[in-house]
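Removed from the display is one protein chain of the complex; every other protein chain stays in position.
Each chain carries a letter (A and B) given by its place in the written order, and its residues are counted from 1.
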Amino acid sequence: MNRRKFLTILGSAGVVSALGTAKVAEAGMHTFPYYADSYGVLHDTTRCIGCRRCEEACNKVNNLPKPEKPFTDLSVTATRRRTTAYEWTVVNKYEMNGKPVFRKLQCFHCNDPACASACFAKCFQKQPDGSVTYDGSQCVGCRYCMVACPFYVPGFQYDEAFDPLVQKCTFCEPRLKEGKLPGCVEACPVDALTFGRRSDLIKVARARIADNPGKYVNYVYGEFDAGGTAWMVLAPAAEGAPVPADSPAQAAPDLKQLGLNTHLGNRPMGELTYGALGAVPMIVAFWPVLFGGAYAMTKRREAISKLEQEKVLKEAREDVAAAVDAAVRKIEETEGEGAAERARRAMTEALKAREAEAACSKHGEDK
Amino acid sequence: MRNGTTLLLLAAMALAGAACLTAWGAGPVVAASLEPTDSGAPSAMVIFPVGEKPNPKGVGMKPVVFNHLIHEKKIEDCVTCHHTGDPVSCTTCHTVEGKAEGNFVTLERAMHATDIARRDKGNTPQSCVSCHEQQLRQRQCAGCHALVKPARNAAWCAVCHTGAPSMSSQQMQQGMAGKLPQAQNEALAAEVALAKKPVEYLTGLQAPYKVVIDALAEQYEPSVFTHRRHVSSLMERISDDKLAQAFHTRPETLCSTCHHNSPLSATPPKCGNCHTTNIDPKNPTRPTLKAAYHLQCMGCHKAMKVGRPLNTDCTTCHKQRAPQRAD
Partner (left out) sequence: MENHGIVIPTRDKLFNLDPLLRRTPGNILTWIILSVGLIITIIRFTQGIGSVTNLDDNQPWGLWIGFDLLCGVCLAAGGYFTTVACYVMGMKHFHSAVRPAVTTAFLGYGFVVVALLYDLGHPLRLPYMFFFPGTTSVLFEVGLCVATYVTVLFIEFSVAPMEWLAQKFPWLLKWRKLVIRCTILLTIFGVTLSTLHQSSLGSLYLIAPEKLHPLWYSPFMPMFFFVSSMAAGASMVIFEGMFAHKGVHEYMDATHLREADGVVLSFARAASFILFAYFMLKLIDMLVQANIPYLFTGYGAWWLVEMLFFVLMPALLYAKGARDGNVSLCRFASANTVLGIVLNRFNVSMIAFNYNLPSAERYFPSIWEICISMFVVTMIVTVYRFIVYHMPVLYEHPDFKDEAH
């Protein structure tokens, strides 16, 4: 039995929490690159001309429905579009330091994807080739992946009644397996998309920045963002800007204009939940002890108070009995035995009646 | 020159010139023939790598012959170079080791630095290289120089670091100590400056008239590239540019923007020899043939602010091919 299967079985048995975090702890120690030989794509926005050939190719190779406006209509790039279930990649025009810059949006194929971390039915998988794939056959349709994705990528087929699925760029995984390039990369007329091993692409990106001082913002978006992504972006620097320093803080305003968020941190998004998930076994372990202890204390307190009450009652009863005895003896001395017997009977009856009354009212209170 | 009058005039001028040369040209003072500057500064001077450390063997970088005349004509204000406002020679403050007067900025940096921080107040200094790089952003240069960054190799250094052929090693030592007499310095410089001859470039007439780019024709008809027109237009724009003349040191230099990465030649190899139609697994970052064409054409057009054609208007360059039958 392998480890995954073991976990699966435990998971379904509901004892998962402790082991779940064990796995999480292991996930927290991933070093980058996640898969050393995985592929990626470098998107050089200084080259992109916004021709939408990539969109057209994506639509074609993935057999997506034809859009309303043809791909030759380039005016749509001016509106802010996002990827949807039927458009896995879109090219948008951004105003960057007063100049139009085009950027292609698609799944970034994170090294440690937030969607995969968020999916509770294990639909998403980071493949060794770098792609993040989705298996719709076990998708429950909860859309937590869409909440989790920091890049607003996955789209959902809201119009589909019976088999609605989450859809996103697949990195053309089937084509990669056939040894072909992703559709968009192949279609790009200016090689704004460079396909290669992720580790090489980072070198290429750094080289381009170094060889063309003043041309690029000195930041390879996706190298570390959100724990690193397979698809990375180079952005053009503002014209006449001083040679950029190495500070990401300086790059942030430029990249923001390009719709790129540099505030995602350099750890996988999923790790943000690991602390909370790590607390699960502690609660499972401590809560029963805590509340069981509280219960035991309550019980013990009740038992002690009951004992004390009985003791007090017993003493009172003994006191009363002694008093009655004394009174009866006194009557016996003064009035004779007959009177004493009557007095004893009367007193005992009066006590019994009182006790019964007390018992009755006490019973009522208990309810 | 179809005008006969012009031809006649030219002939007359040539005759006059020859006459002048024979009359006074053999005079003993060669330096005198450099045009004097407006500011009164020497027309050319040798800039030695002046240093304070003892240097008995006289080892140092080849001195630069600086043509003050040409630069002065190009620049509006002396303070562009003489950034302190005091027109002294550069090596007064900037020496090989740097000294306090020059804020310990070495001569090397003062001449070559490109990462000069902008001064909040006052004049931001320029180095030779930073100013030359700025010139490359002019429209007529930007087309090629957006694509081509001149290699910083020995040839590039040698453009300025010429030295002077007739300079003795004693003069060199004196120069490096900053003790060479002014007159000798100017004489050496003038000799070099006058000897400088512009290069004979290959012209558009030696290049093909039109090139049909058909290697990739699929969705579109082949593109007809007006090769000669492009070359001539580029050459015309920089014909008077002294900076270009100085640095374009080979007849084929201009060709090497597009015909890059191969040895300079009048018959360069085809683009497709290196740029494959599909991605080359051995060189995945090398642009494919289609991208190579587009990046070159669009890159140059964009940098030179050529309005037409639009990047995305494909049919300006290659006509849409009529739908073809599968067979």
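By definition in this document, contacts are C-beta pairs under 8 Å (C-beta built on N, C-alpha and C of every residue); 3 or more make two chains touch, one makes a residue touch a chain.
Computed from a prediction, not measured in an experiment: that's the story for all the values here.
Put simply, the hidden chain is in touch with A once you look at the whole complex.
Screening A:G40, A:G130, A:G196 or A:G270 for touch with the missing chain picks out A:G270. Across A:N63, A:Q138 or A:T334, the residue that sits in touch with the chain not pictured is A:Q138.
Touching the missing chain, out of A:A36, A:I283 or A:A353, is residue A:I283. One chain of the complex is left out; on chain A, the residues touching it are 7-8, 11-12, 14, 16-17, 19-20, 23-24, 27, 80, 82-85, 114, 116-123, 138-144, 146-148, 150, 152, 154-161, 163-166, 261, 263-264, 269-270, 272-277, 279-280, 283-284, 287-288, 291-292, 294-295, 298-299, 301-302, 366-367.
Basically, only the chains that are shown with their structure count from here on.
Spacing of chain A relative to chain B, judged by their CA centroids, is 59 angstrom.
Of all the residues in chain A, the ones that touch chain B in their complex are 47, 49-51, 74, 181, 188-191, 194-196, 200, 204, 211-213, 242-243. Across the interface of their complex, chain A is touched by residues 114-115, 117-118, 149, 279, 284-285, 287-288, 290-292, 294-295, 298, 311-312, 314 of chain B.
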